[in-house]
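Below is the structure I would like to discuss, written out as structure tokens.
Moving on to subunit A:
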Amino acid sequence: MDRDLLQDTTISRTRPAVALEGISKSFPGVRALSDVSLSLYPGSVTALVGENGAGKSTLVKILTGIYQPDEGTIRVDGAETHFPTANAAAKAGVTAIHQETVLFDELSVAENIFLGHAPRGSFGLIDWKKMNADARALLSRVGADLDPSIRLRDLGIANKHLVAIARALSIDARVVIMDEPTAALSHKEIHELYELVDRLKADGKAILFISHKFDEIFRIADRYTVFRDGRMVGEGLISETTQDDLVRQMVGRDVGQVFPKQEVAIGEPVLTVSGYRHPTEFEDINFELRRGEILGFYGLVGAGRSEFMQSLIGITKPSAGAIRLDGEVKVIRSPAEAIEAGIVYVPEERGRQGAIIGLPIFQNVTLPSLSRTSRSGFLRMAEEFALAREYTARLDLRAASLDQDVGTLSGGNQQKVVIAKWLATRPKVIILDEPTKGIDIGSKAAVHAFMSELAASGLSVIMVSSEIPEIMGMADRVIVMREGRIAGRFERADLTAEKLVRAAAGIQEAA
Partner candidate 1 sequence: ETKKIALVVKALGIGFFEAANKGAQEAAKELGDVEVIYTGPTTTTAEGQIEVINSLIAQKVDAIAVSANDTNALVPALKKAMDRGIKVISWDSGVAPEGRLMHLNPSSNPLIGNMIIKLAADNLPEGGDVAVLSATATSTNQNVWIEEMNKVLGNYKGINVVATVYGDDLADKSYRETQGLIQSHPNLKAIIAPTSVGIVAAAQAVTDAGKIGQINVTGLGLPSEMAGHVKSGASKSFAIWNPIDLGYSATMIANDLIGGAEAKPGAELKMGRMGTVKLDDKNEGAMADPFVYDASNVEEFAKIF
Partner candidate 2 sequence: MADVQTIARHIPDRLESRGARLIKSWETLLVAVALAIFLVNSFASPYFLDPWNLSDATFNFTEKAMIAFAMALVIISGEIDLSVASIIALTSTVMGYAVQLGFDTPALVLIGLTTGLLCGAFNGLLVTGLALPSIVVTIGTMSLFRGLSFLILGDQAFTGYPASFSWFGQGYVWWVFSFEFCLFVALAVIYGIVLHKTNFGRAVYAIGNNQTAALFSGVRVGRVKFVLFLLTGLMAAIASICLTARLGSTRPSIALGWELEVVTMVVLGGVNILGGSGTIPGVVLAALIMGMVTFGFGLLNVPGIVMSIFIGLLLISVIALPILYRRFRGRRSH
């Protein structure tokens, strides 16, 4: 660690509100953090950056008492402390907006904000009246005008996130941690959040801000810390660094060709979708997908892309619409029929919809292709292993054996198993929903390269992604969705980040 740098700055003279020293944390098979140290100062925003899986969220959980570190100490105002539970951390004045929304659908908005530290009235009983009033005040602070007594389930994703932020503020904290707080927010809400951060900073709070978006880091942070593979690899003042420098520190090398898109001759239409609609989720979806093409679907989180894609494979039932595959009208009522027809969907929620944790790798891979590896309903293990071997090798899977539970693999490797599973069905059309969400940059590159190869070999690919660089780097054409409708179509040639963002957010083109 560069001590000299710290000595130079003015804030270093003030005592850190909270300091972590030599923290290490391991999970079975993963060393998530090794010997990291980090100090947060009052009235200052520290940005924490690093690739997926670098250990950022793990650090947050240690700071908020959800995980216990294997080694190392936590100091609050210089005094060594332990946070055995989330309550202990809250009592010590540490509060967090976690990356996953950790809220309760069945409880009211007010209770979601105050659960665990609700205002008490006579006999120590919960004072609902005061709780609702306090909640209303907090919500207006984060710019959300919500009725605190309605059930959380009735809110949209962005409002839920605002409730999570209000919850973090409900604790009178000196340290506020925000783990990717803007990921689910729209333009306007993001700006309100920035202002909130400024106010907190002015109030003298110490803030830890985690984000993958460099523009916002440079907008609000004073200092930065970089994690790589669970180690701290750099820190300093934002004013003294650049975006390229941060990326270099994060990745440990220059990022050259991240998106290995091959030029492919686009063929005839393979899949034609016309008039797809659903009473509440989407409407008026029409497009064509051609042979060898990668069609990008961009949109903000919650735009309805996944919902629509799932209607193509018979999970969500559309109220109207038709598809043609190779010119023939197809009716698809279940994923089984979709797989038979040659359309496969690699879902975005890997843990819930993709990998079957508890089953070994080879059984995961062969599950949709069992009809091919078996004979009249009876399994043939040798065939299964052969199929699994072929496809895991093509994706460069790293595993100890094919007989291993997928649950023991890292996220990136799980994703490879999931992709291998659907590729092994030899589809005509493959839909990849956020294929690189939550996987590290190395695996990401492998997935991209593979996607490119698939297109080159004549497959048609739909890629749903919320990452602009990925969309721009990989797609031949892009469809933007907003609130369940198609909000824009772009050819690769005239694609700009700005156009995508405008279409996704519904902002009119500047005249």
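Regarding candidate selection, all candidates are chains of the complex that A comes from, given by their letters.
In this text, contacts are C-beta pairs under 8 Å (C-beta built on N, C-alpha and C of every residue); 3 or more make two chains touch, one makes a residue touch a chain; residues count from 1.
Computed from a predicted structure; not experimentally measured.
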item: Touching partner of subunit A in this complex, picked from 1 or 2; value: 2
item: Residue ranges of subunit A touching candidate 2 (in the complex, touch as defined); value: 260, 313, 315, 334-336, 338-340, 345, 347, 352-359, 362-363, 367-368, 370-371, 374, 377-379, 385, 389, 392-394, 396-404, 421, 425, 441-443, 445-446, 449-450
